[in-house]
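Missing here is one protein chain; the remaining ones are kept as they sit in the complex.
When the chains are written out, they are named A and B in that same order, and each has its own residue count from 1.
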Amino acid sequence: ELDIYNIPIALITKQYLEYIDILKTLNLDLAGEYLVLAATLVHIKSKLLLPETTEEGEEEGDPRQELVQQLLEYQEFKNASQSLQAREVLERDVFVRGYAPVEAPPPGDDDNQAWQEIGLFELVDAFRKILGNLGQPELMEIDLDRTSLADRINEIMDQLRERQSLTFTELLNGKLSRRLIIYTFMALLELVKQRMIRICQTGPFGVIRLFLAVAEEEGHG
Amino acid sequence: MDETKAIIEGLIFASETPLTIDKIVEIFQERNLNRQDITDHLSELMSEYGVRHGGFYLQEVAGGYQFRTRPELSAWIAKLKGVRSAALTTAALETLAIIAYRQPVVKAEVERLRGVDVSRPLRTLLERKLVRMVGRKDVPGKPMIYGTTRKFLEVFSLKDLSELPTMGELKDLTK
Partner (left out) sequence: MDETKAIIEGLIFASETPLTIDKIVEIFQERNLNRQDITDHLSELMSEYGVRHGGFYLQEVAGGYQFRTRPELSAWIAKLKGVRSAALTTAALETLAIIAYRQPVVKAEVERLRGVDVSRPLRTLLERKLVRMVGRKDVPGKPMIYGTTRKFLEVFSLKDLSELPTMGELKDLTK
C-alpha cells in the first residue's frame, strides 16, 4: 500500500523483486505476469540515476509520471471490479427458478438463438479440439489469409453458378485493390487445384474464362 | 412474511425438481423445525396462491412441492417456446466448425476430421441454412463441396469470414 502520487522507486522495486522470488518458488507462470511491471520500475529507476541529457532539447519530465498515470487508471478499474463484486451476483446472492435439465433439442423450428448463444469462441474452440485430437500440427495453421480466401472462393462460386462463365476481369468487377486481386488469384488457384473450376484461354494473350468444373445440370441427383 | 415461510417459498422456487418435506427438514436441521410447522407453512402458501389466482400456483406433485403455471394459461405459455435456448448437439457444432474453417470442403474430409459419419449433423446444418453446397468437384463421384452461408455470418455477427478467430488467436488465449 503506497501513495500512488509519490512512489519511492527503490523500495517498490525491492519489494517486487522479493515478491517475484517468492512467486518463482511457488509458480513460475504467475511470476511472469509481474515481470513487466518490475521491468518498468527498474527502467524508471535507471533513468532517475543517470545524469539528465538535455542534448535533444526535450524535457522528458519525471519518468515516474507515466507509471503514476497507469496506476491511477488501474486503480479505477480495480474499483470497478469491486463495484461489480458488490452487486447481487447470480448463483451467489440470487437464484433464478430451477428448471429441469433441457431434454432433447426441439425438432426443426427456428433456433437461431441457440446458435447465438454458442458464439465465435465456442466455434473456434470446437475446431481446435478436433485438430488437437488428430495430433496433426500442420492443420493448425488457420490464419487470416485462409479465411479471407474462403470468402473469395464462395463469392466466385456464387457468381459462376449464376452466370455459367466469367472472365478474370469480370470477377474483379472494376474493384482493383491489390488485396482483392491477390486474393482473387489465390482463390482461382485453389479452385483449380480442388477441381472445382476449369480455366480456358482462347489463345496466347486471349481472354481467360472460368467455368464450373461440374455443370449444374449434371450435378443434380 | 414470516422468515421461515419465505425461505421455504424460495427453496421451492429455486429447486429443479419438486421439493420434498424431507429435503426441507434436512436444510432446516440446525433450526430444528418440525414437520408440522413445515406442512402448515406449505398449506398457507398453497391457499395464498390459490386465492391470488395469478400466473402460477403451488402444487403438491410427485411427493414434493412445485410452482407451476396455471393450466388455463397453457396456450399463452406455448407461445413462449423458442425462448428456451435449445441445446445444440456437439456433432452439429463440430461439423459446423470444420466446414467454417476448412471450406470449401467435401463431406469425406469433414468425416475424416471428425472420425465419424456426419450425414445427420450436415443435413441439420443445411436445413438451418448455416451451410450450403458451393459446387461439385470434378473427380470420380463428383462429390459435393460445402461452405458457410450468409445466414452463418449473421448468426455469428460476422462481417465476413476473415472475422473468424484464428488458431493463433486461440492459442494466444491458452498460454
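Please note the rule applied: contacts are C-beta pairs under 8 Å (C-beta built on N, C-alpha and C of every residue); 3 or more make two chains touch, one makes a residue touch a chain.
Treat the numbers as computed from the prediction; the structure is a model and nothing was measured.
Of the listed positions A:65, A:81 or A:201, the one in contact with the omitted chain in the full complex is A:81. Checked against the full complex, the candidates B:108, B:139 or B:173 give a single residue touching the omitted chain, namely B:173. Mapped onto chain B, the footprint of the missing chain covers residues 1, 5-15, 19, 23, 27, 52-56, 67, 69-70, 73, 76-77, 79-80, 83-85, 157-159, 162-163, 165, 169, 172-175.
In the full complex, chain A touches the hidden chain at residues 32-34, 36-37, 40, 70, 72-81, 83-85, 87-97, 99, 117, 119-121, 144.
Everything below uses one rule, namely that only the chains that are shown with their structure count from here on.
In terms of their C-alpha centroids, the spacing between chain A and chain B amounts to 28 Å.
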